[in-house]
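One chain of protein is taken out of this complex; the other chains stay put.
Moving on to chain A:
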Amino acid sequence: MPDILKAPLTVEFPFTRSLGPVQSAFLTGLRERVVLGVRTGDGRVLVPPVEYDPVTAEEIRDLVEVAPTGTVTTWAWNHEPRRGQPLDAPFAWVLVRLDGADTALLHALDAPGPDAVHTGMRVRVRWAGERSGAITDIACFEPYDGEPGRLDGHTGEFEDPVTGIVAPARLDYTYSPGRAQTGYIHALAERRLVGERCPSCRKVYVPPRGACPTCGVATAEQVEVGPRGTVTTFCIVNIKAKQLDIEVPYVYAHIALDGADLALHGRIAGIPYDRVRMGLRVEAVWTEGARYPDHYRPTGEPDADYDMYKELL
């Protein structure tokens, strides 16, 4: 058994989210250095604010300003900040109940060390230099021993309110395809196509995934298939994918490799797109130095009889 393949896999996406009236007011307020909460039916003030009362589920819109000063309700010392977290140097995670609020906001507290932090300590907002209408407009909290912050009685009405946020997310993985697919990929690099035979129903699956989906049992017996096969069905692609260096239109097809009991996908080239047909005989083409087939091209053999591949459609 060759070494199991591994490769880095990064999943990265800028989530674009629209804001409702309450979230919009709160995040616009942060941009303008104003902290807003929302009052519930029973008079509690929630910061950060939400659009529905967590107790009654009633819609709530009654915005109230709270102070940028508050009290730590609990904390945790983070000696090793991770990517994306508010501060690069060690800091405390804190829940802060701002003066005028009944609930607590999660953020970071810039403090010299854990001995300088305790539940009940007074803190104030440190605003970010550049603010765009996001929770990160609060750079962090900092220790503060003065009076509660002053309120201007802001109503939550702003010119040019923020209506959405873009929240980039990135997660890093090390992808491993497991035993069966590793074997398949290794074989491709040697210009061989291999499937695995089910010990129960004897079907040959390609690419193999280690299990027979019909029988629910492990497959292990490797079987060489192809390199020739038959187009069982196809479609004509007319839209060019980003970062894909293939001219449209082109044909994407299901190909039943000789000896396989399942068709796999592949691109058909070496023939005008409008002449590809069911039953066309094709073979895999590896380009110079490639570890996997670039496409399939016609072999020049007569077309396969429909009866020969109808079970593989």
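Before moving on, here are some points about what is shown:
Definition applied: contacts are C-beta pairs under 8 Å (C-beta built on N, C-alpha and C of every residue); 3 or more make two chains touch, one makes a residue touch a chain; residues count from 1.
We take it that contacts and distances are computed from a predicted model.
For the omitted chain of this complex, the UniProt record lists the protein as "Lipid-transfer protein", which is one of "ABC-type spermidine/putrescine transport system, permease component I", "Biotin carboxyl carrier protein of acetyl-CoA carboxylase", "Lipid-transfer protein" or "ParB N-terminal domain-containing protein". Annotation: of A:9, A:189 or A:235, A:9 touches the absent chain (contact as defined above). Which of A:114, A:148 or A:279 touches the hidden chain is settled by the complete complex: it is A:114. Shown as candidates are A:36, A:66, A:104 or A:188; the residue that touches the absent chain is A:104.
Of the options A:181, A:222 or A:299, the residue whose C-beta touches the omitted chain is A:181.
Think of the hidden chain as still there; on chain A it touches residues 4, 6, 9, 11, 15, 17, 19, 23, 27, 46-48, 50, 54, 73-79, 82-86, 93, 95, 97, 103-108, 114, 119, 134-136, 165, 167, 169, 171-181, 209-218.
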